[in-house]
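Only a single protein chain was left out; the remaining protein chains are all shown in position.
Residue numbering begins at 1 within each chain, and the chains themselves are lettered A and B in the order written.
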Amino acid sequence: MIVAAWICLSSPLAAALAIALAGSRISRRGAGYLATASVFASFVAACVAFFALWGDAPHDRSHYSTVWTWLELGSFSAGLRILVDPLSTMMMLIVSGVGALIVGYSVGYMDGDDEERRYFAYMAIFVFSMLLLVQSGNLLLLLAGWGLVGLSSYLLIGFWQERPSAIAAAKKAFVMNAFGDATFALALFLLIQHTRSLDFDTVFARAPGLSSNHWLVNLVALGLLGGAVAKSAQLPLQTWLPDAMEGPTPVSALIHAATMVTAGVYLIVRTHPLFELAPKVEDLAAGLGAATLLLAGLIALVQTDIKRVIAYSTMSQIGYMFLGAGLGAYANGMFHLMTHAFFKALLFMAAGLVIHALAGEQDIRKMGGLRGLLPRTYWAFLVGALALVGLPPFAGFFSKDSILAAAMHDGWYGYLLWVGGLAGTFLTGLYTFRMLFVVFGGEPSPFVREHLIRPRRRGEAHHGEGPFSMTSTVAILAVLSLIGGWIQFAPLWIPVTHWLDVVAPTLPHAEATSWQEGISSALAVGLGLAGLVAAWLVYSRRRVAVPRLPFAQRALEHKFYFDEAYDLVFYRPGVATARLFGRIVEGLVVGGSIVGLGRGVGDAARGVARAQTGLLRTYALAIAGSLAVLVVVFISVR
Amino acid sequence: MTTALILLPAGGALLVWLLPWTRFWAGSFALLVSLAEVGLWIETLIRFDFSRPGLQLGAHAGWFGDLGISYHVGLFGFSLWLVGMTVVVMAAAVAYAFWTGRERARAYFGLQLFLTGAIVGVFAAQDLLLFYAFFEAMLIPLYVLVGVWGGPGRLGATLKFVIYTMAGSLLMLAAVIVLGIQQGSFDLVSTGTSGNTWIFLGFVAAFAVKAPLFPFHGWLPDAYREAPPEVSAVLSGVVSKAAVYGLLRIAIAKFPGPTHDVRVPILVFAAIGLVYGSLVAFRAPDVRGVIAYSSLAQMGLIVLGLFAANDLGFDGAILQSVNHGLLSATLFLLAGGIERRTATGELSRLGGMARGRPALATMLMTTGIIALAVPGSSAFAGEFLILAGVFRQGWIWAVIGAGAIVLAAMYMLRLISAVLHREVGPAVPDAALDLRPAELGFLVPLVACLLGLSAWPAAVSHRAFAGTRAKQAVATELASSRTPVSAAAAAYQRCLAALEDAEIVITTATDPAASARAEKKLERGCRTPSGAIDVTISVSQAGSP
Partner (left out) sequence: MTLGILGPEVSWYLAVAAFLFATGALGVLLRRSPLIVLLSLEIMLNGANLALIAFARHNGSGAGQIFALAVMAVAASEVVVGLGLIVAISRRHLDLDVDKLRTLRG
C-alpha cells in the first residue's frame, strides 16, 4: 500500500522530468501520451492503495511512511513523509482519476499548439504537486504541495505567454495565493512554537492542550483559513479565479474546478482538530462559504464568457463545501468535493468542446442554436448542468442537499446559512440554464453559421465535436456525473461518511435527521427547478422582459468592485511607496549621501593642498618649526 | 586540508600571473584550478565529521608570538557549507569569464583565483588579525575587477565601493585591535567572550557595509550594475556571505551580551531592509537592478535569522546564505547572458524571450521560482526556518517576513515575465540564440545544486551546527534543587561560544512541579547574569517515551 502510494506520487513527476529532459527528442503527441499514461498509472496505484486500505480494520487505517528528513532542527523535524489514510486515498483517487481523464482530453484539445511538450510537462508537475498536497504526512510538506500547485497554476494560466492578459492573470493568481501561503506559514510558526512539531499525529495529539489559550487557537485556525480561502477563491480573496480562465480550458477543468481550488476544503477537513478548537473561526469559514456562494451566483448571472460563468459557479459550489466543512459536516463537504469534481470537469470540458468547435470563441452572446449542431456536446452539458443544479438522480443532488441539511441545527446562525444555501440553489438553476439556453437553444447565431454551418456545407474538413480523446473522456465524466452520487444517499446509506469517520468524524451538531434531510432536499430541488424555469422563461423562447436595475447590473458586471477596491487599497499605494523609495530615498538620501561624502572629501583635500606650496623653504621651515616645538615640549614636559 | 583549500587558488593565481600564458591557456588553467578546488572541497566534505562539535581540519602555526597572533585556520560545519558555495560559484564565474573572453586575461584570471583563495581564507580564519588580512585581501581584487573590467560607469561605482568598504574596514581594524589587546590574544577559539558594546558595534558596522544592510547599501546598485556580470555574481553571492560569517563567528559568538542588548535595533534595520529592498526591486527598471535590490532584501532576511539568535534562526541563516549565493550567482550570470544577446538590461525593452529559447526560459524560470521561495524550494526552507526562528523573538518580525514573501513573488514574477513573456521587446533581435552548451555547462550545475537542496535542505541546515547532539551533553538533572543554575548557564555559554546548539533539555523526575521549577530557574539563570540570548527550554520527563 505504501509502495503504491509512493508510485502514485512519483509517476507524474517522473513523466514531467522525462518530458523536460527529452526536449525535442520526444514527439508532441508522445509527450501527451506519456503524461496521460503517468497520471493513469497514478490512478491505478491509488486504486491499489485504496483497496489495500479497505482491507484494514477501520481503526487501523492510518499509515505513515518517511523516506528522508526534509528539514530538521533540534526538537522539530519535518520529513518527506506521506500519509495514507481514508481521506488521503479519497483525494488521491479524485485527483489522479479526474486528472487522467483531463490530461487525456488535452491530447486532443492542445493538438497543434507548438508548445505542447511544455504544456504536458506542466500538467504532470501539477498532478504531482496536488498528490503531494493530499498525501503529505505533515503540515510543512502540505505547505510545499500547496505552494507547488500554486506554481503550476501560475505556469498553466500563463501558458499562452504572449498574451499580456494571460500573464497578468497568472501573476495575480500567484500573488494572491502567496498571500494565503504567508498566513498559512504564520500559523505553522505558531504551531512549531507551541507544539514543537508539524506532523499531523503529533500536532493533533498536542493541540487540545492549547485550547485554554484562545488567542493562540484562533490565530492558528485563522492562518490556516487564510490559506484555504486564497487557494479556494473564497471571499475576500476570490478575484483571481475568474481571471485564471485565461489558461487553456483543460487547465481550468483540472486546476480551477476539479482539484486545486478544492484544496482549501481538504485543508479544513484535514486539520479539523485545530479548527474545532476555534469554533468562531469555523463559523467564519461557514459564513464565508455562504457569502461566496451567493455573491458568485449573482455575478454569474451577468457574465458573458462561457468559462467565466462556470468559474463563478465553481466559486459558488466551493462555497457550499466550505459551508459544510465549517459546520463540521466534513464527510458531506468531501462528498460534494468529489461529485463536484465530476460534474464541473464535465462542464468545463463540454465548454471546451464548444470553444474548440468555434475556433476559440468564448463569448456566449455570439453563440446560440448549438443544440442541433453539437448534439452529443449538448447532452453532456445538460447532464453537467442538471448535476450542478442538484436535481435527482444526478450527482449534485446527493451531495449538496446533505450539506444544507447539516446547517439546520446550529441555532439562528445555522438557519441563516441554510437560507443562504437555499437561495444559492435558485441562483444556480438560473445562471446554469441561462448559459445552457443561450448557448444551445434558439436558432444558430450568425457567428455560429460562419464557423460551423458554412464549412460543413462546403464539405471542408472540420473537427466537429472533437477527436476521440476528447469525446470519450467527456462521456466518462458524464456517466460519473450521473451515477457518481449514488454511492451515498444521506438517510439510507452513507458509506462515504463511514469511510471518513476515522479521520474526520462529523460533529454531532452537524448530523442531520431524516426530516431535515427531507425538507432540505425538497426545498433545494424545488428552488433549483424554479431557477431552471425562470431561466427558461427569460432566456429561452418566451423572453419575458426583466425589470432592469442599472445600478445592480453595473455592480454585478464589476463583480462588486473587488478588483477596483484592491487596486486602490493595496496595489496603488504599494507602487507609490516603491516609487517613493526608488526615487527619493534611494536617489536622494542613499545616493545623495555618498555624492555628498565624495564632495566633502574633495573639498577637504583642496584645503589641505593649499599648504603644499611647492616652495622648498616652506617645507624646511615647517620641519625646523616642528622640531623647535617638539624640543620645547620635550624639555618642558620632562 | 583547509590550508590546501586556501593555497591552491592562491598558488594558481601566482602561476597565472608569472607565466606567459596566452589568453586561452590562462583561462583554461584558471578554470582547471577552480574545478580542482571544487574537487578538493568535496574531499574535505567527505573527511568532515558532522557529528563532532567544534573546529575541524585545523592548522595552527605561530606568527607573531609576542602579540598573540597566529596562523590558525579550520572549519566548522557552517563554514564548510559557505566554502562549498564559494568554490562552486567561483568556478562558474571563472567559466563565464573564460567563455566571454575577458581582456588582459592573465591579470583577470589571476585576480579571480586570488579572490577565491582570500574568500576561503575568510571563512576558515580562526585568528582575528588573520581574518582581517583575508578580508582585505578579498576586497582588493574586487576593486580592480570592478574598476578595470566594469561597464561604462565603473569608476564611480568603484569609488563608492572603495569609500564604503574602506570605512567599514577601518572600523573593523580598530575593533580587532582593541579586542585582541583586551583579550591578550587574537585567537578566536581560545579567547572568551567580551561585553564591550562599542567593539561589537565596530564589527557590526563593518559587516553591515559589506553585506550590505540597509542603510549602508549606497554602493550596491552601482557596483552590481557596473561590474562584469560574473563579478556581480561573486559580489552578491559570495562576498556578502563573508559578512554573514563575520556576524555569526565574531559579532554574535564573541559578544553575547551586546548581541542581546542591541538585537532589537539590528532586527529593525534588517526588517526595513527586507521590505525596502523588495519594494525597490519591484520598481527597478533593469534586470540587474531587480537582482541587486533583491539581494539587499535577502541579506536583511538572513540577518533577521542571525539575530533571532536561536537554533532555527542560525540554521536558516546558513541555509539561506548558501541558497542565496547560488541563486544570485545564477541570476547574475543569466542577466549577463541576456545582456550579451540584447545589449541592454532594461526591462521595458526586453520581452518575449521564451519563444524559441526553451533552455533560457527553463533556466530563468527555475531560478526565479526558487528565488521567490515558492513553498517546497530550498529558499522556502531557508526562509521558513529563519522566520520560525525570528518568530520566537516576536510575532511582528515573522509577519513582516511573511509579507516580504508576497513582495518577493511580485518582483520576481515581474522580472520573469518582463524578460520571457509578453510580446517580443524592441531590443530582442530574432537572431538572439538560446543558451549555448557552454553557458549551460556552468548554469546547469548551479541550478542542479539548487534543485538538490530543494529536495533535501536538511543536508545543509541540519549539518551546519553540530548542535542537536551536543544538547545531550548539556542535559542536566536540574530538578534537584541543589544543582546550581549558574552551572547550566555556564554550560549554555560554552555551547554558544563554540557555536553549538543553544538548546537545553532538562530531564527531570516524573514530578511536573519540579520540572516547572527547574524551567523557571534555568530561564532566570540564562537570561539575567550573562545577559545572553534566551534559551529554548523543553522539558522532557524521564521515563515517559
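By definition in this document, a contact is a pair of C-beta atoms (placed from the backbone, for glycine too) under 8 Å apart; a residue touches a chain by one contact, two chains touch by 3 or more.
Being a predicted model, the structure only gives us computed values, none of them experimental.
In the intact complex, which of the presented chains make contact with the chain not displayed?
Among the chains that are shown, those touched by the missing chain are A.
Can you work out which residue in A:604, A:620 or A:633 touches the chain that's missing from view?
Residue touching the chain left out of view: A:620.
Consider the whole complex, including the chain that is not shown, and state which of A:57, A:492 or A:609 touches that chain.
A:609
Would you write out the residues of chain A that touch the absent chain, in ascending order?
Where chain A meets the chain not shown: residues 608-617, 620-621, 624.
As a working rule, only the chains that are shown with their structure count from here on.
Name, in rising order, each residue of chain A that touches chain B in their complex.
Checking each residue of chain A against chain B gives 20, 23, 68-76, 118, 129, 132, 140, 143-148, 150-151, 154-155, 158, 161-162, 164, 167, 170-171, 174-175, 178-179, 181-183, 185-186, 188-190, 192-193, 196, 574-575, 577-579, 581-582, 585-586, 589-591, 593-594, 597-598, 601.
Help me check something: in the complex, which residues belonging to chain B touch chain A?
159-160, 163-164, 215, 217-219, 221, 276, 279-280, 282-284, 311-312, 315, 352, 354-355, 358, 362, 365, 369, 374-377, 380-381, 384-385, 387-388, 391-392, 395, 398-399, 402-403, 405-406, 409-410, 413-414, 417, 420-423, 456-458, 461-462, 467-468, 471, 501, 503, 536, 538
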